[in-house]
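Below: one structure, written as structure tokens.
Shown here: the complex without one of its protein chains, the others still in place.
Then we have subunit A:
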Amino acid sequence: MDRTSEFFATIESLRSRAQHHLPSDKRRLLSPIEQQQQQPGNGTPHGQHQKSEFTLIASMIAKDIHATAAKLTKLARLAKRKTLFDDRPVEISDIAKINKQIAQLQTQVRDQNTSGGRQQAGLAPLSKQAIEHNSNVVVLLQSRLAAQTSTFKDVLEVRTENMKATKDRREQFMFSAQQQASAFSSDSPLYNLDRRATSSSSPPKDVLSLDLTTPSQLQQQQQMEQVQLQDSNNQYLESRSTAVESIESTLHELGGIFQQLAQMVSEQREMVQRIDNNTEDIESNVAGAQTELLKYYSYVSSNRWLMVKVFAVIISSAVTLSVLS
């Protein structure tokens, strides 16, 4: 008892009650084609639920594509705003996540569609035209999806450029107040440690990052990650550069100290010269005095006989004086 056809028919009736959108034209296209060569037993209901299934899926895909287009336009408008400050990162991240979900849905549905197309070929031998039409619809949806992803790519590129520009402007502002820059750089290891600690444990909620995992958007993901990588590399390199700068300043101080030393020593050179002159004078004076004394000593030692005579005269005078008194 093969009641699968009845089961499908009931499902399709429910579905057709639920949705009444775009599939109308596709149904019209498909139904005359399929009605031509259906088996007599299954006939129109089978063809109808076949075509309606396919058309319903196609309609869902088309709706999603339309919704993504709308969200993409919103994203593009937001990305173009180019503000220095708070450019609604929350909204953008939400929209990006929704976009990603939609893209995932689209890929899933696309795969379902291709498998559904194969199933239909297995279920009932459709005409060549029907198969061609299915493939055309699938190709159309794929092309629309590709266009969406390319626009998404452009928007993301614009967003990264804007973020880089904001970063540069921020750096300019920081650089103008150098004290701020030095204070920021001294705090930066701690600040960046905290940032990295929080970011690495959970998916990054930074302004700089969007949660992208779709396979067609690997390039943006790499760009974002490169920005993050450069950031973490920059922190390490900045810390190294600050250390080397401190070493350079120490060396500079050392050079100044050496110069001071040389100046003091050169001042003391004059003092030393004065001392030298003084000692030379002393030496000459003392040498002259020594010669004088030597002369006197030789005079005295050679003059002893005269001294005896002088003494004799004195003694005789002293004696006469005493005799007289």
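By definition in this document, a contact is a pair of C-beta atoms (placed from the backbone, for glycine too) under 8 Å apart; a residue touches a chain by one contact, two chains touch by 3 or more; residues count from 1.
What we mean here is this: contacts and distances are computed from a predicted model.
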Name under which UniProt lists the unshown chain, selected from "Response regulatory domain-containing protein", "Trafficking protein particle complex subunit", "Cytochrome c oxidase, subunit VIb" or "Synaptobrevin homolog YKT6": "Synaptobrevin homolog YKT6"
Among A:Ser135, A:Thr279 or A:Ser317, the residue in touch with the chain that has been omitted: A:Thr279
Identified contact with the non-displayed chain, of A:Ala70, A:Val139 or A:Val244: A:Val244
Check each of A:Ala70, A:Val139 or A:Val310 against the chain that is not shown and name the one that touches it. A:Val310
Name every residue on subunit A in touch with the hidden partner chain. 189, 193-194, 196-197, 200-201, 225, 229, 232-233, 236, 239-240, 243-244, 246-247, 250-251, 253-254, 257-258, 260-261, 264-265, 267-268, 271-272, 274-275, 278-279, 281-282, 285-286, 288-289, 292-293, 295-296, 299-300, 303, 307, 310-311
